[in-house]
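Of the protein chains in this complex, all but one are displayed in their positions.
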Amino acid sequence: MQIEPMGSRVLLKIIEEEDRTSAGIYLPETAKEKPQEGEVVAIGPDVDEDEVPLEVGDRVMYAKYSGTEIKVDGEQYLIIDAGDILARIRKD
Amino acid sequence: MQIEPMGSRVLLKIIEEEDRTSAGIYLPETAKEKPQEGEVVAIGPDVDEDEVPLEVGDRVMYAKYSGTEIKVDGEQYLIIDAGDILARIRKD
Amino acid sequence: MQIEPMGSRVLLKIIEEEDRTSAGIYLPETAKEKPQEGEVVAIGPDVDEDEVPLEVGDRVMYAKYSGTEIKVDGEQYLIIDAGDILARIRKD
Amino acid sequence: MQIEPMGSRVLLKIIEEEDRTSAGIYLPETAKEKPQEGEVVAIGPDVDEDEVPLEVGDRVMYAKYSGTEIKVDGEQYLIIDAGDILARIRKD
Amino acid sequence: MQIEPMGSRVLLKIIEEEDRTSAGIYLPETAKEKPQEGEVVAIGPDVDEDEVPLEVGDRVMYAKYSGTEIKVDGEQYLIIDAGDILARIRKD
Amino acid sequence: MQIEPMGSRVLLKIIEEEDRTSAGIYLPETAKEKPQEGEVVAIGPDVDEDEVPLEVGDRVMYAKYSGTEIKVDGEQYLIIDAGDILARIRKD
Partner (left out) sequence: MQIEPMGSRVLLKIIEEEDRTSAGIYLPETAKEKPQEGEVVAIGPDVDEDEVPLEVGDRVMYAKYSGTEIKVDGEQYLIIDAGDILARIRKD
């Protein structure tokens, strides 16, 4: 089954805390807005590539409580507006 | 009887939980914003096809509490702004 | 006496519940936003025909509590912004 | 003394309830937004004639609590944004 | 000393109630938004002359609580956005 | 050390009450929005010169509680959006 995000939304596979990028990675100082990690699965037709130049497979950070969580075949996904994605994470 | 959505609205036939796409499909983690499933019945004249490229018959997800529910001839429908449709679902 | 709506407003004659389109027609599931039926009587000069392609005599649905109700010669009318009209209803 | 409305405002002479257009005229069903009647006295320089095609002398309806009431030489006037005028009333 | 309003602001000399235009002039019906009188002293560089065609020396009405009051050499002034000026008053 | 305001911001040196322009100068009538005085130190790259035609050295008025106060080398400064500057003050 395929989920195709509409408009300027992006579909992310949510990355569980234990699988995140590295041991040394982010640990938010304030609890109020915890960044999360996800992997880009699909990109909506109205996402502006110049503003949010993402590709499928990219690992990204997003603010907690952004978007709508869904579960497909036992996996956690997130449909999020591209403008709510904070940053791409690249391993060196 | 025909319901023609105005502006950028879309008319959806609401899909009951027992008829949804697959056994493994979404089960929202947080109760606050449960995604729902619907089938596109009619598309308003001002829906932007580049942003929300839907066709009649497409199966879509939308956030609960979006749009206005109506009942016609015993069937549940939803009139929803195209911008509130989260994603199209395609069976593989 | 003639009522000419200004701007992007539409004048509707409110259709009483007992006169609505068909026996099988809509019965809103949630009470919070009950759709109503009306007949288009006059269209304001700034209504965009591409977005809301209505003609005098069309039967439409609108969300309860939209617009301003008035009574003229004993009949109930509604002055409503064209953008608040949900859909046109056509009998087959 | 002359009052010239600025911007997209219109100056109306408020019509008292007893002088309104006809016996059969409007009687708002809900008290929350009572339409009122006024006569156009002056039109501001930035009123869009295509959206609100009014002329001095026209009789109009507007929602209660719109605009700013003033009294000049014992008469009640209203300075109201043209966009808050609901409709023009024409006697047949 | 000269006060030059910035942006779309206008500098008004506030006219005290006893000095207002005429005996018969406005007496607001509701207390919630009392119109006041002022004389135009200076006009900011970004005021649109087509929307608010004022000249220095014009007498205007504005809603109470608009703008910022200042006192210069014992006189009361007001710095107000041109869009908050309701009307110009002209003696016949 | 140099502070360069970003965007449409302006850097002002705050002028203490005892150093203000003249004995007769402003004394706000209502306490709720006290205008303050400052001297323009630097102008951000996105300030529109036609709307807010300021130069370094100009003395300006701004509403209290606008902007962000900072202290550099014992002096009080303010970083303020150009649109929040009310007026320029010129000595005759």
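Couple of notes before you dig in:
Which chain is which? They are A, B, C, D, E and F, in the order written, and residues in each are numbered from 1.
Here is the rule we use: contacts are C-beta pairs under 8 Å (C-beta built on N, C-alpha and C of every residue); 3 or more make two chains touch, one makes a residue touch a chain.
The shown structure was predicted, so the numbers you read here are calculated from the model rather than taken from an experiment.
Residues 1-9, 11, 45-46, 68-74, 76-77, 79 of chain F touch the missing chain (whole complex, contact as defined above).
Annotation for chain A: contacts to the undisplayed chain at residues 21-22, 24-30, 33, 35, 48, 50-54, 60-61, 63, 82-83, 85-92.
The criterion applied here is as follows: only the chains that are shown with their structure count from here on.
Chain A and chain D have Cα centroids separated by 53 Å. Note on chain placement: the centre of chain A and the centre of chain B lie 24 Å apart, centres being C-alpha means. Within chain B, not a single residue touches two or more of the remaining chains. Contact topology of the protein chains: linear, an open path with no closing contact.
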